[in-house]
Each structure stands twice: as C-alpha cells, then as structure tokens.
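Just one protein chain is left out here, and the rest sit where they should.
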Amino acid sequence: MQHYSGFGLFKHSLSHHENWQRAWRNPTPKKKYDVIIVGGGGHGLATAYYLAKQFGVTNVAVIEKGYLGGGNTARNTTIVRSNYLWDEAAHLYEHAMKLWEGLSQDLNYNVMFSQRGVLNLGHTLQDMRDIERRVNANRLNGVDGEVLDPQQIKEIVPHMDCSENTRYPIMGASWQPRGGVARHDAVAWGFARGADSHGVDLIQQTEVTDLIIEDGTVVGVKTNRYGDIKADRVGCVVAGNSSVLAKKAGFELPLESHPLQALVSEPIKPVLDTVVMSNHVHGYVSQSDKGDLVIGAGIDGYNGYGQRGSFPTIEHTVQAIVELFPMFSRVRMNRQWGGIVDTCPDACPIISDTPVKNLFFNCGWGTGGFKATPGSGNVFAASLAKGEMHELAKPFSMFRFHDGALIDEHGAAGVAH
Amino acid sequence: MSDLTVAVPEEKVASTKAVVMNQVAGPEVRAESPLYHADLDSLAKQGPRKGGVRLRENKLLGHLTLRCNPNNADQLAAVERVLGMALPLQPLTSVEKGDVSIRWMSPDEWLIIVPGLKAFDVETRFRDEMDGHYSLVNGSGGSTVLELSGDNVVDMLKKSTPIDLHPSEFPVGKVVSTVFAKSTAVIRRTGEKQFELVIRRSFSDYLWLWIQDASREFGLVVDA
Amino acid sequence: MTQKNRLQSGGRIDRSKPLTFTYNGKKFNGFLGDTLASAMLANGIDIVGRSFKYSRPRGIVAAGAEEPNAVLQLGATEATQVPNVRATQQELFNGLVSSSTNGWPSVETDLMGTIGKMGGSMMPPGFYYKTFMYPKSLWDTYESMIRKAAGLGRSPLESDPDTYDKINQHCDVLVVGGGPAGLSAALTAARSGARVIFADEQNEFGGSLLSSKETLNGAPASEWVNAVVEELRGYDNVMLLPRSTVNGYHDHNFLTIHERCTDHIADIAPAGQARQRLHRVRAKWVVLATGAHERPLVFANNDVPGCMVANAVSTYINRYGVAPGNELVLMTTNDSGYQAALDWHDAGRKVVAIVDTRQNPKGDRVEASRQRGLNLITGSAVIEVQGSKRVSGVSVAPISADGNKVTGSVSKLSADTVASSGGWSPVIHLSCHTGSRPVWNDDVVGFLPGPTVQKQLTAGAINGSYSTSTALFEGLNAGLKAVAEVGLSASEVMLPKAEEVNEGAPMTLFHIPHLKPTSQAPKQFVDYQTDVTAAGIEVACREGYESIEHVKRYTAMGFGTDQGKLGNINGMAVAAKALNKTIPETGTTIFRPNYTPVSFGAIAGRDCGALFDPERYSAMHKWHVARGAKFEDVGQWKRPWYFPKPGESMKEALNRECLATRESVGILDASTLGKIDIQGKDAREFLGRVYTNAWAKLAVGKCRYGLMCGEDGMVFDDGVTSCLGENHFLMTTTTGGAARVLEWLELYHQTEWPEMEVYFNTVTDHWSTLTISGPNSRKLLAELTDCDLSNENFAFMDWKQTTVAGVPARVFRISFTGECSYEINVQANYGMHVWEKLFEHGEKFNLTPYGTETMHILRAEKGFIIAGQDTDGSVHPFDLGMGWCVAQKKPFSYIGKRGMAREDCVREDRKQLVGLKTTDPKVVLPEGAQGVLDPKAPIPMPMVGHITSSYWSANLDRSIAMGFVKGGLNKMGEKVFYPLADGTVVEAEICSPIFLDPKGERQNV
C-alpha cells in the first residue's frame, strides 16, 4: 500500500499527481470466499478490514450494491461519543472510541477524528436526573464524562442562550470531552483502502439478490452481476435494508426502517467548537471543518426507504436550533437530506447469529451507527472469524427480543444521532 | 344541602348508570373563564376599535360531548326530542337552533354547546330520554369559545392552521378539529369572514398570545 | 463615483432613482432595478472574492441563482449581518452595506493568494486525508489551521431583530417560474377559474424575456409580459408571488416557497413587517417552468475575473444597461451563445472574436454575426486565459472535431472579457427533491426530469425546449392539462407570435483541451466555489473514486452554496472522459432541498421565543405567580415547584412546606393530572384489561389505585380511578402521561376490542383539582362544606359529590402524602374561587401551599413511586415491590401479564426498587448516583443499580432515598456504596421504602 504523508504529497506534486495509486482495486469476484460481507458501508468495510488485518482472514469479499460508503455512512452527522447508559452499550461504544483514537494512524488515512467534546443538554429536572445517572454510570464504566452547570456550559459554548428566560432554560449538561466528530466519507474510504491492501475484494455496483441456504445453513449469495458466489460464512451489514435481506433468509427482524433527516447551513466562519445536543428541545448541532453547521433532525414516525422525511420534522429541528442559538436566525440552510435508519425497539443494535447457520447480522444501529463504526466492525469481525459471537456482542443478540433481556437506551439515544 | 350523589331517579340512570351533577354554582360565586386573566373586557373598552381581525370570548357556555351510535334510530330520535334538532350525521357539519348548536366531531362524537345554565338541564333530559350505550360528558370548564371575524381573519388563521379555508372547501357551517399553532382547536365557519374556535383551557393563554401575534400586521380588535 | 461600465441607455433600471451602496468600505452608485452584482459591474468592480482553497481572485460569472463567486457579507449592523448573499440575487437598495468574505488583508492584495499559488500544487483533492496524521499529537494544531480557512461569510453574533412569518396555502395549480412557459401556464390556469399560485424568484415576472431583446407579436416581449401580469393581478383566484423561491418539493405535492418580503428595501424590516415569509403550499398540480442554466466551458484559467457565462453578458447589457467590459471574446459550442456577442456589439463595444468550437456553424445568429462583420473563428477554442486580477488576453487554437485535442498553432488575442457557452442545463432540481432520478438526454445534452409519482408537469427549458415559441406552447399545454385534472376547462389562450430563430446543431463539448495534459495545464476550473479543477477530478478517478458520488465527495464538487448549478454536469463530463464512460454511466446527480439557501429564521417562523412551545396553565396559575412560586416544566405544563417566602432558600422552603403539611395542612394544585371520563357497561371490564389489578368489585363511591403496563409488562403509567356510577368511572393519569394513556385506551378499544361498550373522553382541563392534605384538612374542609366528613360516612378511598365554598364538587379522599387528604374537584371556572376560599379559612390552620418538590418528598416518605422518575420503561410491578398491585386470578390475560412472565423478567437478580438510608443521616444521596457492592473494585466497576429519588426529610430529620438494587428486595439491611464524582463514597443501607407511618394510620385518622 502506498504510504500517505505530507512528504508523499510533495513528491507527487512534482509529478503533477499523475502517479497516485488506486486507493483500492476493482476486482472480479472469485467463485468462493471464506467470508462474504454483504454491504460496503462503514461497518461492512471495517468488518472486512479487521477480519483481514487482526484475525488473518483475508479471503474475504465485500459486496456492495451501490458504491462504497454510499449509505448512512455518507448521510450521517458524524458525531462520535460513547457515553451510553447501560453497561453493555457503554462497553461496546467505548471499545469503538478507543479504536477511533488511533484510527487515522492505523489506517494511514486521515479520518479527521476531532475530539472537540459533546454536550448533552438538560432542560428539566428529569433530564438532570437522567444525566446524573448516565454520567455516574459512565465514570464507573471507564467512560469519561462530567456534569456541567449552565455557567460552565456558557464557557464552552459562549454563543448559546444559557439564560433563564427561555421556554426551557438549560439546567445543565453532560460533557464527554473525548467525544467529537469525524469525516464520514474518509472513514469508509480509509477502511476500504486498508481492507483492499490486505487482499479483501471490494465488489461495487453488485447487488446480492438472494442468499443461498442449504438445509438451514448459508453457503453463499446470489448476485445480479456475477451469479452465485460461495462462502463459508456470510455477514450482513446492510442497515436500512436488513429486513429485506432477512426476509430472503426466511426470518423477520425486530426492526423498523425510518427516515432520519439532517441538514447543513451554508459554510460560515467558525463559531461553534463543540457538539451540542438536546433531547428536550430536540436538536443537535456541530460545525464542520468546512464551516457548515451540521444539524440533525428527528426521526419520522413512519417507515420509509425514500431517504427523505417530512418537512415538519425539519421545522421543529430548526426551531430548536434557533431557540438555543437565536443569532443563527439569519444564517441560511443550504441542504437537507435523509438517511434510512433501522431502529430496534430498545434503541440498541443487533450483532447476532441468526436462525440460519453461518449467517450473521449486524444491524439495528438506529441513530447510533456512525460513532460505533470501528467497534462494530471489530467485534463483528471477531465473531465471523471464530463463528461465535464476541463477548461484547453477545448481549446484542436478536434473540434478546424473545427472552426480554432488552437494553433500553432510549434515554441516551433520545435525540436522533 | 349535601349528598347530591344521585341527581336523577335511580331507574333513569339504569340505562347508563352514569352520574350527572349540576356543576354550576350560584351567581354569588365568581366564575373565571379560561381567558379571564387576559382581561378582554378592559381591552374592549380601551383597545383599538379598527383592525382586520376581531376577537370575542364567548365564555362560560355549556360544553357537552355526546358519544352515541349514529345507526341507533332510537338514540337519534332521543337527541331530537332533547335538542329539538337532529344530530348532524354528515362528517364535518354542524347545526344550530337558537342558543343550541351541535358539531360533528367524529362518527360517534358530537360537541353540543348550550348556555351555561342550561347544561345540567340538557344532561338530565338526555338521561331521561336516551337509552342504550352512549355517554354524555360535561366539559364546560375545560374549554372556551373564541369568535373571530374581520377582513383578515382568514389570513390570520392561515398562519395558524394547515386547513384549507377557501369558501369552496370550507363553507359556512363546516367544522373541523385540527392543529392550531402548536395546540389544537375546533374551527367552525359561522360566516363569510367569521369563525368560531373552541380551544382548551390550559392552552388558552398560549393561543391568546399566538393570535395577538398573528393579528399584529392587520390590527386586532377585542370585543366585549 | 462614475459607473464606467453603465451604458448610456437601455435596461430595466430606473435611472431617475440613483442609489448608493458600499462594498468593502467604499461608496458606489447604482440605480433602482439593479442587483448588487449589476451595480458592482457597472462600477467596474472586478474582484468580488477570493477562492476557498487556492485564494485566487474571483469575479462575477453569472447573473442569477447559479452564481458561484459573488457570495458576499451583507448588513449594516452586527445584528443584521447576513452571510453568503449572492450578489446576483440581491436587489440594490439605498445604503446597502456589503463586503467580500475571504481574502487577507484584502481581496485586492491577498497574501493567502501567494500561498495558494505556491501551496496549490500540494493540495490535490483529498490531500487532507493523506496528511496531518503524524505526529498524532499535532492533529489539533493542524485542525485549527484548517478551521481558520473554513467558511465564507460569518454569523451575526447578536439576536435577529426581525421576525419571520409562515403561512399555509392551498391551490389547484402552482406554477413555478415566471418565464414564457410559466406565464402561459399561469394565464391558462387562471382563466379557467382554478386557484393558482404563481411564484418567481426574481423581483418581476418575465424570466428570460427580461434579459433579451426579442419580440412577441412584433413588439418588445416585455409588453406582452406586462399585459399578462396585469390580467393575472385582476383575478382573485390568483396569487402572484414575486421575490419568492420555490425551494423545496416534498411528498404529495407539498412545496415550500421562500418569499423575501423586505430584503430589497433595507437590511432590517420596516416596523410591523416580517422580513421573510415561508409559504407551506399544498398544490393539487404543479407546473415546473424553472428554465435552464447556461454551462460555462472548462478551460485554462477560466476563473480569472472577466470570464463569464455568455447569457450573463446579455443579461447585464439588456436588463441592467451594463457592459461588463470593453473587448469581448466569445467561445461557444452552440448558436445561442452568439447572442452575447451580438448584444455586446449592438451595445457599441468591441467584439474581438467569436470562437466557435464547431467546424462550420450555420444558423440565424451565426449569419447575423457575419452580417455585422464580427470576427468568427471556427473549429477553435480559447484554450487559456491570460491575466490575474482581470482578463488581459486569450490563447486561441484549432481543436479536433471531437474536441479532445489541440490541432494547430496558438494565436493570442487581447481582450478583457471572455464569455463562454457550453450549452444549457435544465433546472431539474425541484423534480429531484421527491426522489425522482433525472434522465440524460443526448439531444438536449443535459439531464431532464425523470419519472415521478407526484402530480407534476413541466414546461419550457426544463424540458430542453429552449425556444420561446416552444416554451409558450408547452406552458399552455401544461396549464390546460392541470386544470383539466382538477375538473376545470380553460378558455383558449391566444399565444403571442415569437421570433423564429433557426439554430444549427450544438457540439457536445465541456472540457476544452490544452497543449499540455490536464494535470500539467494551468488550472481549469469546474466548480469555482469549491476550487475543483478538471485535473482534480482526473486525480480522483485515477485513485479509484469512480462513482460520481465518490468524485463529488472526494473533490467537494457541488458542495458549495450554489450546489454545483454551473459545475456538476461539466464535472461529470470530465469524470466520464477520464473513466471512458458516458455521462449517464458515470451516474446521475441528485439535488436536494433547498434550491437556494433559506434563512433558519424563515423555517422557524413564529415558533420561537415566547411562542417556541405552549405553556399550559391551571386555573390557579395567576395565584401561584403572585405568590412568587418557582415553576417546574412538566411536559408543557408550568407547575409550581415550591413557594419560597422572601429570603428563603429552596431547602428552607421545602422543610417549611413539608412540616406544615404533616403537622397541620398543606395544599397542592393537582389540576394537571390527566383525567379521563369512562362510561359504558363494559367500562369495568376494560379497566381490568388495562390495569394490572382487579376492578370487578369496586363499588360506586369507591376509589382504587391502578398500575398500567405495556404488553412487555413494563410499567408506563399509574393513577387512581374512581367508580362514579355502576358504569361510570373517572380515571386519573400522570401529568405527562395524559394524552398517551387516552390514545392507548382508544387504540385497544378501536383495534382489539371494538365490541366492548365503552367511551373515553378527556376531562383534564374541565376539572380543577385542589388537594388539601394533613391532619387539619378535615377541619378546613368542614368549614366550606356541609358534607358529613366523618370516617363513618366518608372513609379513606371514598369519594363524595357535594358543594365546597358554594361550588358543586366531587371530593376524593385519596392520599399521595399518607396524610388524611381530600382532592377537591370543581369545574375549572370555579377553581380560583374555591382556592381563595380555602385560604380565607385556612389561615388559622397555617394552610401552606406546596409544589411538586414537596409533593415528591412527602410521597417518598411513604415509598410511593412516581412513574417516569422511579420507573424508566424497563421495570415491571414486581421490580417495584408492587406485586400486591398485580392480580393473578383475573380471567382475562390483561395487558402486561404475559410480558412480565418472560424468562428475563422472572430472574431473581433483577434490579428492584428499595428504600435506602445513608449511614450518615445528614448526607443526601444525589439522584442518579450508581450503587456498587465493592467501592474498591477496579474500573469498570460492577454496578447494582441507581438512586431514583432522594431527599432531605424534615419530618424524619434525615435523608431518605429510593433506588434500584440487584435482588434488593431480599437484601434488607445490607450495605450499598455510592462512589460520587467528587471521589467520596456514600454508604447506605437497604431498607423498606416506607420511611414514615408504615401501618398507614395517618391517612385514616
């Protein structure tokens, strides 16, 4: 793999950048793989990367119906944090956080992971109880976090209205300094380049039309471009399309795919250095390195695969942002878009074996997918390599919805993010 | 006197076994309508007399919600005996006779508005006249009626509700329950430029604030 | 200051109305009818900004929404700053204050520019992904440098003084775009009597007709435009919306229109007026007549100020009376481009040459040029521009027929303006918003609107129909179809006669070749605003970023505030060439709302500040305010939290309220509790199905507490329900749960058990609920009612109908404090009266008003739960130690029963709610503290449960707490430790949550 560095840039500038290698190959698939990963989004590519690099399973293909990282990886608001309430979730997301912290160097691809801190605002007494509860749990779980009062918040976000005379005055916040944002596309591309360099075949523009299942065991996939491709194990990491794929395998999932909308302002000079989130007035905002305010809206209440939602959701979010930052009233909204989030009843993901042998699913991340990307890929890779679920993944079995061992993160996952 | 637990003879309530009480106090007791504290009366005296929107609170009326079966002829007949007019069965329609009016709210729900002092009488007569499965609930304290009119009343309403108010879609007599600002309202057209809003008590201060704001560019006239 | 580029005559500006404005601190003049851009050009302002990445000087290239460079900061005061205003869309007003956004120390002499020149070659697309990684510790420093370069304009730092309106609209036909197609569509629809909304982003209707010299019926086109607009104004079924951009096309024909009401008058709206208004439109049919944008060609140094889109040149001359230079070179691949040269020549300026990339062009405009004796160079292209802050000359060379390479020697021409035309791109943005994928058309050389499920029609240039006569005709047909669809018929509209212009075939060419390979040639810009070059796109493709989405994201093409209106197609063409694919093979380009940016204020509308969210009040709210209550937000309700006396701390107030209530009598405004009237012969059975406990035997006149669970067995609400009559109940819910519970009951009644005879109606707002509680509550109430309050007649958990203070009332003897307690319910109109009467008589008993906090303390002393505080959706009744409230023998398997029997729900070691006494009675545990059994254990520490409720109890003179502990119900007396953030560890003992009066005698006194 061609090493990226400032010096490399200089060297290539002398040859007018004519000699850059491809970031990844464009291979024709083999007839058979040890592991096929369906879905070339961030999670799928991370899974492939760790399978090859950490677990030595290199005979791997990632099959993507569109282009790499073209799903929610390309559509989210790039927030990274690990301050989840319940032990199971906190450990999983903190595992991801630790990987984030060395990811650019590990991949030799700058994913611009920027630990500018994440604030979760509290506007009611119950908000503050929940914040205290979560931050205390985080501390004891080894996740950084503290509870701030309005004065401390004002120091971190001087332009936010922390006064008493708002409809829902800010009473405090939880603060995770290690949280932040990352460059979403770079994460997918960095993992893709890394996986490719370890021999993983990345098959784009190829749709998995069906799963080949022989007496209860998956043995491969059918594709629209290359016919059947055999595999010992198949991992499905297709987010919003998981239910559709599960149906082909003959089972249902406890999932509903909803539109999740987001929007950006025009680029403006830096005015906001941290990520601000509020469950109660329901909005969250950060400012990208390009200068846009990146704003997340809520989830629409209906199922939708249309990658767009309803306008009132946008209106309510913008009202929340203007309530928090009255001065943004004259800043202008540039673009809005939608992703498809596959949500579980308990707002926690499914990383699980399935009723079909050797078929594994990694889905149901709802609004929490991007921040988990390296951790999700890492534990899923471990599970696919061994054929049994990784310790951190076990609590997230799809079968918890039978025995009732749910992990209710609605509080921590309150706002879409 | 105490213990008015049963306001009507036992056999009468047998049909529904529901209790009815006269909830109206005597004249010596001060009753405060939902917008009492907005002091509309003095606004009516001192406020501007010209403007595109006029508002009046028609307060302390009897608000009765009737739930019954529109396919039960006996019940329909009973309603006519009590109110002297038939229930409007067409969706989104209303009827009015004298000081009594009926609004279609849902296939099995009607909002009946009568003078405040008549409420108990009407309730009692319903219990006398009507049999079978139905319910009659007094909500008089929970809502109030706003009469809105003026050349710009439609413009003001268009800022507040997504309902299409064009005469072709919303003729006189039509009634809808819908969202109004961030609350809800029952809107009824009583004239070309005249509407009636039934709003909930706990939202009334917010809605009063909203209506003042939405009317500002046209001028708001408060009537007593 | 003189306007050196202003023509002596012509244009739609009002020369009798001069205006002054400032740009970068300098004063300039313009006229009413100018845009900021036309006025800047009139004054010979070449540089309007510096480019984002390379900091190159940039000038105005277009005349409308597609302008990528002239993006300025507006605003005379801090509070009225507006970032990123497109000068080509901003009407000039007197006193307008503008400045360029990038460039240091100034746009004229910019140091970053030199850095850009040097560093530019080190900044290929995605360079930041390839560097700034080592050493890891320096990333923060690198990033702060990157952020310095971020953004264009700046946000105001003060609150917006203006207001923004929102209005809901409904119509039969919404016509988008006021050009010839839109005008004939609107006219046709209007004459049929249909309800029409006609919107255009510009200050006047007419579209392309305003910026050309063409005639209709032999007269200037504007005459026809005026006539049509006049007629439309006369119809009351037509709403005309100039200065209104249809910026979003949403599902089921819902569109948003952004109207700028006062931006053309001043930078702050006149008193009483909204600055902008957002129209939320529901249209039965939509006619998109949004026109097309001309594509500039991609050639070396095509960003030097003076390089413009051909059509923009015509627009400035014809509409604004401005010739943006003296010596013009026009490069075109098609006939329409010639118009710029003709207009330039007719304006008396020098046309240096018309460079046509086609070998032998023919067509009316070509002929017209020849007749005017213009210098026509065919089969050639402008391969490079000279000049830095303004075009000084061009290099022209012959090119191959396929346009891929330079075939001959280069000649240089002197010029100060270069107009280019690569053909037109239909404005299909709106049709893309609802998910319709555009379709490439080789004849149009552009994307056309794709198939859609919306009730949408298109007319004119958006269909690639560029001639005025076709546009008029398609508009007419769209209008006819739309009104027919809504059941109306239109009287025939006579279309005006447009000039027939014969055009030769255009050449499909986007990227002009250079002597050197693209990678080595001077920069050839594709997307000006994001500094994306043809070479950059080639690098991206070379590196394997092959999908057009990858190319766009890797290079940032199309991510500017113009969303690539000029550049996207050119970029796709360059990528297609690099990948040996066709443009459609490379992918489509999807546009999202907004078409052009919209102020957040306009989207928020009036739902901000005091109107952000309703404040719900009880009938006694004004009294609470007068008493100086502090309020708590519970849902949308403002509930009194506590009633501090002057100078009293919160703790002092709470202690006083708690003691007074237990020692004498306190009063709580409980009106916010949800109340649902339930009638019908099956009401009782229904209660049995939605509550976990038994209801079969509850007698008339009795009350009972109930727990409500979901099908998963988890508690979601609770409250007391009273039997008013045999078939008549009054259910109370939590304040926050009221709406949810009512919908829950309706859901089950309507979808599961429709056969049950029961009706539910909310009476929450109807009743005021005044709760007096404490040993003297009976004495107090006795003074206001003649109801027999003796235990014999009126026992605990009874209710009576009576009168209180002369007001008919229902009084419920139920208690959330454990004291003898009466909940007085009166029609809310009398709430204040009764409340005040209670205080008149309550003085002697030291009647004390208390709020939610004291209510919480008093109930916690009794171990009563608060749904939502002591529950979180993951606990069932047994977890709460409330098995007593779960019926086992009810015949019907009520909601929650099966759920709480699942494997995980019957585990022994589930977290269970218990009481907790701190070893040091003075220490109050913080709510949310997490308990552990071994405070010395290493991180991550195994946690056993958290504190849900914790207070100082003045009555017990110690702290009390409730919380969850794994298997806690079997661990009475055992210790739990709470490690706090400050490093201290609080030790507490597990106990019963009933801290006071365990036998429950006080409530029966």
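Going in written order, the chains are labelled A, B and C, and every chain counts its residues from 1.
Everything that follows uses one rule, which is that contacts are C-beta pairs under 8 Å (C-beta built on N, C-alpha and C of every residue); 3 or more make two chains touch, one makes a residue touch a chain.
Note that contacts and distances are computed from a predicted model.
Asks: For the chain that's not shown, choose its UniProt protein name out of "NADH-quinone oxidoreductase subunit K", "ABC transporter ATP-binding protein", "Sarcosine oxidase subunit delta" or "Simple sugar transport system permease protein".
Replies: Going by its UniProt entry, the chain not pictured is "Sarcosine oxidase subunit delta".
Asks: Which of the visible chains would the unseen chain be in contact with across the whole complex?
Replies: If we consider the entire complex, the absent chain touches A, B, C.
Asks: If the hidden chain were put back, which of C:Gly647, C:Pro754, C:Pro938 or C:Gly973 would touch it?
Replies: Touching the chain that is not displayed is residue C:Pro754.
Asks: For the full complex, which residue in C:Arg372, C:Lys412, C:Lys645 or C:Arg898 touches the chain that was left out?
Replies: C:Arg898
Asks: Can you work out which residue in B:Ala86, B:Leu117 or B:Val179 touches the chain that's missing from view?
Replies: If we include the chain that is not displayed, B:Val179 is the one touching it.
Asks: Looking at C:Glu78, C:Glu585, C:Glu711 or C:Asp920, which makes contact with the chain not pictured?
Replies: Answering carefully, the residue with contact to the hidden chain is C:Glu711.
Asks: Determine which one of C:Asp14, C:Asp402, C:Glu746 or C:Asp788 touches the chain that has been left out.
Replies: Checking the options C:Asp14, C:Asp402, C:Glu746 or C:Asp788, the one contacting the hidden chain is C:Glu746.
Asks: I need the residue numbers on chain B that touch the omitted chain, in ascending order.
Replies: Touching the missing chain: residues 91-92, 105-107, 109, 162-163, 176-179, 184.
Asks: For review purposes, identify every residue of chain A that touches the missing chain, sorted by number.
Replies: These residues of chain A touch the chain that is not shown: 241, 243-244, 247, 252-257, 300-306, 310-312, 342, 345, 401-404.
Asks: With the missing chain put back, which residues of chain C would touch it? List them for me.
Replies: So the residues of chain C touching the missing chain come out as 250-254, 282, 434-435, 453, 711-712, 743, 746-747, 750-752, 754, 893, 897-899, 902-903.
Keep this in mind: only the chains that are shown with their structure count from here on.
Asks: Where the CA atoms of chain B average out and where those of chain C average out, how many Å apart are those spots?
Replies: 35
Asks: Take the average of all CA coordinates in chain A, do the same for chain C, and state the distance between these two points in whole angstrom.
Replies: 22
Asks: Quick one: which bits of chain A touch chain C in the complex? Just the residue numbers, please.
Replies: Of all residues in chain A, those touching chain C are 4-6, 8-10, 12-13, 16-18, 20-26, 66-68, 70, 74, 87, 91, 102, 104-105, 108-112, 114, 123-126, 128-137, 139-142, 146-147, 159, 166-168, 183, 185-186, 189-190, 204-205, 265-271, 281, 288-291, 306-308, 310-311, 314-315, 318-319, 321-323, 326-337, 400, 402-406, 408, 410-411.
Asks: Looking at the complex, which residues from chain C come into contact with chain B?
Replies: 165-170, 195, 272-274, 280, 282, 606-607, 610-611, 613-619, 621-622, 637, 672, 677, 679-681, 701, 724-728, 757, 759, 761-768, 785-788, 800-803, 805-808, 810, 826-833
Asks: Give the list of chain B residues in touch with chain C in this complex.
Replies: Of all residues in chain B, those touching chain C are 1-5, 13, 16-19, 21-26, 28-34, 37, 60, 65, 67, 108, 133-135, 137-143, 155, 158-159, 161-164, 166, 169, 181-183, 200-203, 205-207, 209-210, 213-214, 216-217.
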